[in-house]
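One protein chain is absent from this view; the other protein chains keep their places.
On to chain A.
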């Protein structure tokens, strides 16, 4: 490579070049991308249905797509999974806006369903004729119903709450370790849970913490209430919401007393803590059990157990829907697929495979659910625990920005735990960020 130096004009040329480059780069910021539409059917009537989802829906693990292909030899199902829902959702909105790149079936998380119902319902097929909404737990399908009565999503799972805890650590710390005894110790609610934490801390095995993250406890508290971040008219009321205040105060207390390791959930550090076995309890929506067993690994098998949530509160944390965009080429086939995937038998199969709990009531009567025990968690009778709880979960009022509000508050709780931010300052930052998000 040889570059010959130029003479006096260089400075000006540099300036011109700089201007060009910066213009070009400013423009790059506004660039966008689109997926190409591959042809999804051939001459023999064989079609490929694309299912876009995030995290872990469990269909692959339960072998359901292969089974569907056996039942319908002309249909092949392809799954496109985005690991993080936070990356998945903006992409979905973009695809809905441009009308290109959409899958035939798309997953939608409960934290987003309200926004999708309010702003995008016209872009999804109405499932009210295909599925019987009364098959689901009463509030689940209401969340996916638009004002005009169209149902845009079929419920997949729900997240009834329990408490996952390490039996061996509890024993070492001199706490009761039997699941009934633990449930009794925290029967008074989350305040009791913190008291148990203080007891644990006194004799805690070195290097271990009572809980993984106070934000998880906060979320558990909020999700047990019908009023969370919005009121029934769709106005954000998180500042005055009682459940938010209660959850926040409890989290601040846990942070102040250093009962928590202060790890944001689902981060590398959190995974590592589970692998090393440094946390004694995790607030445990049904799907969390799968996360714990994957991350903790074989060495902790049988050392975990599951008891009822503190105060036996019925709460729902998480859960998703499957929706069919209208613009797809195979809306009819996709609708059939959604109906089949969310039917009791299939939901039970997914529950058996990865432990996410069915939202279809019919599944609760099936042996796979009713008698389900988790070997990893010392054979905890999770089917019984959750099915009972699912009946009494309150109908939560959802809001458009629930997801962002939850994440922002969780992050500030983590600042209290990890950086020692004062609760008042953390709350102020949280409200500033949230107000920006509500915009």
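The rule is simple: a contact is a pair of C-beta atoms (placed from the backbone, for glycine too) under 8 Å apart; a residue touches a chain by one contact, two chains touch by 3 or more; residues count from 1.
Keep this in mind: contacts and distances are computed from a predicted model.
Per UniProt, the protein behind the absent chain is "Sugar ABC transporter permease"; the candidates were "NADH-quinone oxidoreductase subunit C", "Phosphoribosylformylglycinamidine synthase subunit PurS", "Oxygen tolerance protein BatD" or "Sugar ABC transporter permease". Only one residue in the set A:106, A:208, A:359 or A:414 touches the chain that does not appear here, and it is A:414. When the omitted chain is restored, the residue from A:97, A:242, A:371 or A:392 that touches it is A:97. In the complete complex, the residue from A:84, A:132, A:242 or A:371 that touches the missing chain is A:84. Seen across the whole complex, the unshown chain contacts chain A at 1-5, 8, 10-11, 14-15, 17-19, 21-27, 29-31, 84, 86, 90, 93-94, 97, 115, 119-120, 264, 266-269, 272-273, 404, 407, 411, 414-415, 418-419, 421, 429, 432-433, 436-437, 439.
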